[in-house]
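As you look at this complex, bear in mind that one protein chain is not there, while each of the others sits in place.
Coming up: subunit A.
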Amino acid sequence: MEYNAPAGKNLFDNAKVVGKPTRRIDGPLKTTGTAPYAYERHDVVPGQVYGYVLGAGIAKGRIAAMDVSAARAMPGVLAIVTAPDTKPVGKGMGNTAPLFGGRDIAHYHQAIALVVAETFEQARAASSVIRVEYERQKGAFDLASAAPGAPLDTTRGGEPDQVRTGDFEAAYHAAYVQLDERYTTPDESHAMMEPHASIAAWEGEKLTLWTSNQMIAWNKGSVGDILDMEPDNVRLDSPYLGGGFGGKLFVRADAVLAALGAKAAGRPVKVMLQRPLIYNNTTHRPASIQRLRIGAGKDGRISAIAHEGWSGNLPGGSGENTVQQTRQLYAGDHRLTANYLATLDLPEGNAMRAPGEASGHMALEVAMDELAEKLDMCPVELRIVNDTQTVPDEPEIKFSDRNLVRCLREGAERFGWANRNKTPGGLRDGRWLIGMGMAAGYRNGPVGKSAARVKLDRRGRVTVETDMTDIGTGSYTIIAQTAAEVMGVPLKQVTVRLGDSAYPASAGSGGQWGAASSTAGVYAACVNLRRAIGEKLGFDGDAATFDNSRIAVDGGSFALTDAGALSATGEMTYGDFQDDYSVGTFASHFCEIAVDAYTGESFIRRMLSVCDAGRILNPVSARSQVIGAMAMSVGATLTEELAVDKRFGFFVNHDMAGYEVPVHADIPHQEVVFLDTLDPVISPMKAKGVGELGICGPTAAVANALYNATGIRVREYPLTLDKYLDRLPAV
């Protein structure tokens, strides 16, 4: 089914199931510990043994020698796969750093050996007696020193990533007020609960990987490329993920080594990347340096805006597009946006929840706060006067449905913004300095082709099969809601099976496209099933009404079970009419913070996000997405930083104690409001994603609140107390 014109009124506008607050249908499995996550799939294949990964102890250089003789003699050891004895494996989609093989070391904790043993403990013990000699090479590990000479980023589409509209320099110099500031964001880790994990089993030429991966169809092909085998001989199965955040978009070393280890040992092998490897072996959100220059008139209207971003990556890796939201969020006739990319020898930078935009808002939305102060203008009003309904660099492109101003006004009203103290550092409550901050948020609303198979059985039960993944987001539930709605059955009559590459290819989970895309694909399959039912029973499936397990047709009705067992597949694809629109999601974010005037400790008091993301398919799981992203925003603003050791070239704090994500006590109160909006351009569902919108802006709201509380502006994230302690009032 091709979606080739904006949706008119359709069955989702009178929905009984879609859009209703619905508890996760997979909740009981999760709360009872019985959801089958990759590493615990003991039942899928007998004879599983354990792999333990050895990571490189240097950041750049070569393995001069590796002695595994002592390890081979250890109890329980079945096989050892070493990098020097393995031809470098290929690269899959999205891979930059070498996954395994050869003597060259491109980054710290690159996998260099896998020990396979009967037990995990035996594999671990044997890995520790492998002796490695390295030839170290010098590397570039400091973005700040590499940035000045960095060229424009050409990794998105091949062209230098610079967009100019009008004459920025002239307009900036002529502006009534000017702002010119630099901001830095650190490297960040996904630090998801479930580390990367895979079980591999070979049956002749055929490989099955029970794994934890966001993108099944992509990575079936990628495993083929990496291991130089036919993708048709690869099966991936990933029904549950304990978080991904972009870190599991691509194939990582766990899957590769499980496959190689299983081949070497002649047994199924399970590999979970050990927690200390997650930070340096896998991917991370790269650090950025960002410069904002904004010129505005006395009325706050932006006349000139420039946003330039610098990031670094391994040779061949892509850059972080920190300026993306600046191309969409505010009006202004004279514009310059550009991304520069330096070459570094740190671990691979790659996608992490709202790549580019999460970091970009941390600069842009603080700059807007600073601009508001220069103008002596309310930060909410400043954003309202600069709203636009067309893309500033491409005025012929209009936003499909943009309600940023409503988000801002409703957020301000609900949060009590009018009552805030406007003098930075001016509100004290005992030992606490109190502040409020806000920010706007933008994240694009992508959608992509997605397929599903829908089966009806003789008892009227509906089963959906698609390789879509549920990375904790609630895919199972919204897919069940969609099928229940279209097939006219109660939610409990629907079974959803996800994550198996044997199922029709979905859009997968990433870039906040999963919910909109996968449900549209399920809709397409259900329409085909309705047609098949109509064909069998002699009516037009498109004209019938499916409701309450019955089918009403012109002049009569059927029970759904009259159709017997039937199955249909369907795929939603998208016509190019969408190119005439910019499809985005919008939000306002608010935060109140308390800062200890003595110690500088900062404590969030409350947060609010008001989101405009089209139809909300399930307010329960959508809220869960947004509050999770708000919590992640607090971490990004206040604590999270992969600390770079610029001598040894690695992220030093590589465990859960050292890389500090927020704990529950850091997140006392969150409120999420979804505007009741519909986007007819994106899909028949009229729904857009929210999972990444939620990390686009709350960061800056926290930072602006900290400024409002203390009167101290810190532009280097994370905003830890050591960066402003000396500027707090004397005690």
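Just so we're on the same page, a residue touches a chain if its C-beta (ideal position, glycine included) is under 8 Å from a C-beta of that chain, and two chains touch if they have at least 3 such contacts; residues count from 1.
Quick note on the criterion: contacts and distances are computed from a predicted model.
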Name under which UniProt lists the unshown chain, selected from "Xanthine dehydrogenase family protein subunit M", "Integral membrane protein", "ABC transporter ATP-binding protein" or "Deferrochelatase": "Xanthine dehydrogenase family protein subunit M"
Touching residue (missing chain; options A:166, A:276, A:297 or A:711): A:276
Contacting the left-out chain in the complete assembly, out of A:396, A:429 or A:726: A:726
From A:40, A:169, A:333 or A:596, residue that would touch the chain that is not displayed: A:596
For subunit A, the residues touching the chain missing from this view: 57-58, 75, 121, 124-125, 128, 276, 431, 596, 598-601, 603, 638-639, 643-645, 647-648, 652-655, 657-658, 660, 662-666, 720-722, 725-726, 728, 731
